[in-house]
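Of the protein chains in this complex, one is absent; all others appear in place.
Chains: A and B, in written order; residue numbering restarts at 1 for each.
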Amino acid sequence: MSAAIELANVCADFGSFRAVDHVNVTIKAGEFFSFLGPSGCGKTTILRMVSGFIDPSEGEITIGGQNMRGIRPNKRPTALIFQNLALFPLMPVWENISFGLEVRGVDKQTRRAKAEELLRLVDLPGSADKSIAQLSGGQKQRVAIARALAVEPKVMLLDEPLSALDLKLRQHMRAELRAIQKRTNVTFIYITHDQGEALAMSDRVGVMSHGKLQQVATPQEIYNRPANGFVASFVGENNIFTGQIETRNGTTATFRTGCGTFRALLGPGVTDTTPSKLYVRPEQARLVDAPPAGANNIPVEVADVAFEGNFINIQVRNGDGRALVIEARNDGSTAVPPPGSRFNMVFAPEQALILADEAAPAQGRAA
Amino acid sequence: MKARSNFLFHAYMVAFLAYMLLPLIVMGGAAFNDSRFPSVYPWVGWTDRWFLDLWNDGRMWVAFRNTIGVALAVVVMSVPIGTAAAILINSVGGTARSVLYGFMIAPVLTPGAVIGISTLLFWNKFSVPAGLHLSAVGQTSYISAFVMLLVLARLQSFDRALEEAALDLGASHAQVVRRILLPHLYPAIGAGAAIAFFQSVENFNTTLFTRGTYDTLTVYVFSRVRSGITPTINALALILVTLTIIGALWYEISRRRTMRRLALRPAPA
Partner (left out) sequence: MRDLIRRYGAPLAGVFVVLTAFWLLVLVILPYLYLFENSFRPYLPVVDIGGPKDVYSLNNYLTFFESPIHIYVFFVTIIYSSVVTALCFAIAYPLAYYLSKVATSAVVPTLFLLLLIPLWVSEILRSFAWFIILALKGPLNYGLMGLGIIDQPVRWMSGFRSIIIGLVYTYVLFMLFPVYNAVQSLDTNQIEAAEDLGSPWWRTHWRVILPHAKPGIASGAVTVFMLSAGSILVPTLLASTTSRWFTEIIQQWMFESQDWNTGSAYAFLLMLICTVFVTLVMRVFRVRLSDIAK
């Protein structure tokens, strides 16, 4: 039983500071949706607005078709997993999990049974009577999730739940959370600053910066077809070239930079006057001896090579000393190029993007 | 040099402890001396007749009952007031907080006599006569501050996210307070109740002005010392001191046990 969430023109103001700026998005029922962005981008504020702890200054939030304006947090069909988990320290595990049922007047036996059922779902059987202090970080996570699931919410809201965990546990929990979401089919809204997490777990990702939604798309699209410079820089690595558009030709254009003039794909909304840059991902450039005709080409000299196991990170410099990065797969076919050797760095026009810079953040309240 | 100054310090400490405790021992000792005027020297003979006299002293029992009654009334009033005030002031900030805090602490800094007289006058305006009820009211005005301070200190260690989590799970505000906030505060509330009780029992200045014609233990002892003194007062004093020591020991031991228990629990991840 899950619901769709619709944010229509939602804004949040704290005094004269606009934390969330006209966010419009519809999250589908049963979807795993992530809000991704750096600290201070407004994603936590959105979460607190959806759960009801902050009222939007403008705009409407609708859950399952019902407008949430004026509905207090304890009456909303949402369940929030806090960043510090907020498990009740004075109650044992099963009481924590069944708290939502207790406040709804469910009798003790049913609550206990439900708690044990949920403990099995989150893979913690037999922990019902333990105290919170006895649990490890990962176990507490799962209890928090079980507690939220107990009230059968239509929407689960997760506030950077994995940020406090160590690397191995984080990776394990990523898979767990995804599995739980698929099993229960509840709509998950997940916020994080970790792009790997967002891309790995989500059906769709909303990238945010300075209170604005920069792009909403599937992880592949976010990575392969970022909508603007911010998204491209925030997600994955880039070689970034400043310059000017010279000519346009439908979906492609030529872009003149200090390293040469290249053909590339035009990103959305790029006009001749919008400031834009050229983005080439390291794994999409290659080092060759002789460049194919008509390809984008930069003569470079290898500066430093880092063998990282499954791929090789190659730092190069062009004639002017400009530093660039190439990432090559270690599939045995490529030899590791020695520093000082000269090659041509080539990349296909389809793998280069001309993207507009992020729009300047709103100064004060929008009129 | 260090050793010598350390020795001086140790000696000073012992001397100070003696200075603090000997008078109480002397006072207690006089309760057993068969001499009409309370003294330990000259020692006439060992007797327990002062304790018997005390047991038969009806007025003392009335005063004792009154003292307990007032103390319980004070606890019943000051604990909810102090707790409510602590919760309120914790949610307020800025100048309002400082102003409120100043008003709450003021009674503690006010001489008991002033509290007693102002209480007497104020309620007299509403034709409420002097009596034990006024003593309870007057004492509550400053004892609530102690409760408030204890609860407020405990509130600092409360994670507000717990309240939000409970709300988010569907609890009503009353349920949040009852199941989440108050359990966290119980240690402070318990300590506040104990402090309120003992502070009330030992209060004199405020009680003196508000009591009307009624006695409490402190007033009783005071009037007996002034009028006709016999070692029955010493007997009473010894009993009270012994009860105090037992109470203090019990409180300290249970406090240490709690500290040990809290220290052994693994720190939250």
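Criterion: contacts are C-beta pairs under 8 Å (C-beta built on N, C-alpha and C of every residue); 3 or more make two chains touch, one makes a residue touch a chain.
Remember, it's a predicted structure, so these values are computed and weren't measured experimentally.
When the full complex is examined, the chain removed from view is found to touch B. From the set B:66, B:144 or B:232, the residue in touch with the chain omitted from the display is B:144, counting the whole complex. Only one of B:60, B:120 or B:189 touches the chain withheld from this view, namely B:120. Only one residue from B:60, B:85, B:132 or B:169 touches the chain missing from this view: B:85. For chain B, the residues touching the chain absent from view are 5-6, 9, 12-13, 16-17, 19-21, 23-24, 26-27, 30, 37-41, 80-81, 84-85, 87-89, 91-93, 96, 98, 100-115, 117-122, 124-125, 137, 140-141, 144, 149, 160, 163, 172-174, 176-177, 198, 201-202, 204-205, 208-209, 218, 221-222, 225-226, 233-234, 237, 240-241, 244-245, 247-249, 252, 256.
Keep in mind that, in the parts below, only the chains that are shown with their structure count from here on.
Separating the CA-averaged centres of chain A and chain B is a span of 58 Å. Contact residues of chain A toward chain B in the complex are 51-53, 72-75, 78-80, 82, 84, 86-90, 99-100, 102-104, 132-137, 140, 147-148, 150-151, 164.
By the touch criterion given at the top, residues 159, 161-162, 164-172, 175, 179-180, 183-184, 265-266, 268-269 of chain B touch chain A in their complex.
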